[in-house]
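Removed: one protein chain of the complex. Kept in place: all other protein chains.
Coming up: chain A.
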Amino acid sequence: MADDDYWNTSETKAKAFSFDDDVLSPQEILAIGQKSYPGQTENAFSSTVSTKANLLPLSSLVSPKVLDLIVLAQSGKDPKEKPESDQTVAVTLKRLILGRSFTLHSHRSLKSKTELLDGAIAIGDGNAILTVVLFLIQTLNKKLVYELLTLRPLALNHYISFLQVEGKITDLTDLLTMLGRSPEAAVYQFQHIVKTQGDSVDGLLRKLNNLVSNHFNQPGVDTHQTKMVSDYIKLLEWQKCANKTELNNKSTLHCLSYCCTHHWHEGAGNMMSPLTLCQRQQVTPLQYDWVVLNVHANSNKWDIVESLFTKKDWLGRTTVSSHIPMETLLWRLSELSASKQMLATCLNKIQNSEDRLRLAQKYKSRKTLVHGCK
């Protein structure tokens, strides 16, 4: 079934399907499809005509009584006038799940509260679980609630998610610290900060500096995570110096591409020099090459691209040197419509002659093909 042939043979769009004489090219199909008939008006039939096939009448789908029941279930209203006076755990849970009015306050003993929680967990209705947890928080002291939650991860997760959504980040940190999960608390705090501070460099710097000294430097926090947050701070400090609103809280590579466009000739050591930024943020050579290639090729500065990625060897031949793997480089160069010369130089760098010919064919490099046939 896997028909790889298609992908192999489709070198270019126009030629993609011409390997089979019986198959029309997309352009030919479009020509047939777009040819209009006499009398046809523009827009007469848009593809959005949704003449839905005839539906069955509601009454033949379900009986009226059932329909009332379905509406009743959606509304969560009680079918009876007076709700049961019996307040067993099961009755309360059922009312919670059905969305009916309920009171939890008759459950005053710890045993009854625990049964409520366990019942909600056993059924698995999150709405019931969260409601019971919040009731416990209201009516029991924290220590007792945390004890109950420690043994019940599902309930704990619901409470964590509640605190997070409500932005109660201090409570969340307290909870996780008490449970011995402070490394997680650090990440939740981090998430909270980036979601609430927007792109304000000053605000982020202040909050993140605090976060690193109070939470990320604690034992148990993953060292790489701590490094990432410290690198974030370094980048923000750089952005503060750069003082360009369009760079605020943008990614390193975004800033790098800005520097490449506007400050390409500034030497290392200079604040806005691409090299300075690379060193500071430890951009990998691969990513650096990728950004430089794309930025300069997009602005048609092929001379820079060439001077960066090619050099003369001791015989005077031009060869390519880049951290970007050759196949990827070739593909990208051709997408950016690089010169035939450039592509040919890249192709020559490829050692394996089979690969070279295959790629030469793919990117239509006659020079290499002729060369390769020799």
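FYI, a residue touches a chain if its C-beta (ideal position, glycine included) is under 8 Å from a C-beta of that chain, and two chains touch if they have at least 3 such contacts; residues count from 1.
Heads up, the rule we're going with is that contacts and distances are computed from a predicted model.
Trainee: Choose one: "Small ribosomal subunit protein mS23", "Rabenosyn-5", "Vacuolar protein sorting-associated protein 33B" or "DNA-directed RNA polymerase II subunit RPB3-A". The correct choice is the protein name in UniProt for the chain not shown.
Mentor: The chain we cannot see is, by its UniProt record, "Vacuolar protein sorting-associated protein 33B".
Trainee: Taking the full complex into account, find the residue in A:H263, A:K301 or A:R332 that is in contact with the omitted chain.
Mentor: In the complete complex, the chain left out is touched by residue A:R332.
Trainee: If I consider the whole complex, including the chain that's not displayed, which of A:S257, A:T276 or A:T345 touches that chain?
Mentor: A:S257
Trainee: Residue-wise, where is chain A in contact with the chain that is not depicted?
Mentor: Contacting residues on chain A, toward the hidden partner: 1-8, 10, 13, 16-17, 20, 22-24, 26, 28-30, 32-34, 37, 39-40, 44-53, 55-58, 60-63, 65-67, 69-76, 88-91, 93-94, 96-99, 115, 118-119, 122-127, 129-131, 134, 151-152, 157-158, 160-162, 164-166, 184, 187-188, 190-191, 194, 222-225, 228-229, 231-232, 235, 249-254, 257, 281-284, 286-287, 290-291, 294-295, 298, 324-325, 328, 331-332.
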